[in-house]
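Here the complex is missing a single protein chain, while all its other protein chains stay put.
So, chain A:
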């Protein structure tokens, strides 16, 4: 199959490509700075997506259509989604503390970056490469860009390609081994849970807050049919702060956080027979 190349001579870089380079290049650099300097990890990941799509466009401009597609599918699609997935598992809200642990760390980093960047950029920009040779001649000879790339990978670099396959298998196995968590405690079965619940003396579900009260806020206790307060419905943290529940606490220690009672540990009958528990609803509102 013979494909007539569009340009057989050296492909000159036109004005459109120059404009694309400067606009997209500045976007890519700004997004790369955003990856490094945004406080939240999720913003960094999204900035990374912008960088990767920008680089994919650059690959397309540089006559690498296959790499452009791979960049979008593999990097933006798979790798970045993996990053976001792990971010969600680790905790999205985890933002870095910006305290320096090593003194002068940032200053030294800036110095190193400048020492690296300034000579490199000044040196590189003094080189004039001239018009690029372009791939059109080779593409025409091989019958397309992707057949050319494929023949190079399958014939000349076949050892590296097979090593890549071994690497991928090893990576999959490694990820499986690392992500596997051994259960330290035996899993509680449904039978065991139901037996525990019957033995706890309170087989029915705990009453929700404010079941028979006028409000159903979390600090509103549920009222029993005789109008008394059901202590089982109270959040144990709130019950611990309630001065009425602090009989054994010394006077000067009251109104502070006392011992938190075990949730659901107290039978309901105890709560309804005492006079001091039969109190006004307004004392629970704070």
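Just so it is clear, contacts are C-beta pairs under 8 Å (C-beta built on N, C-alpha and C of every residue); 3 or more make two chains touch, one makes a residue touch a chain; residues count from 1.
Here is the rule we use: contacts and distances are computed from a predicted model.
According to its UniProt record, the chain left out of view corresponds to "NADH-quinone oxidoreductase subunit K" among "Na+/H+ antiporter subunit C", "ABC transporter permease", "High-affinity zinc uptake system membrane protein ZnuB" or "NADH-quinone oxidoreductase subunit K".
Residue A:171 is the one among A:23, A:171 or A:195 that touches the chain not shown.
The omitted chain makes contact with chain A at the following residues, 13, 17-18, 21, 25, 28-29, 32-33, 35-36, 41, 44-45, 48, 51-52, 55, 58-59, 62-64, 66-67, 70-71, 74-75, 78-79, 82-83, 86-87, 89-91, 94-97, 101, 105-106, 109-110, 112-113, 116-117, 120-121, 124-125, 127-135, 137-138, 148-149, 152-153, 157, 160, 164, 167-168, 170-172, 174-175, 178-179, 181.
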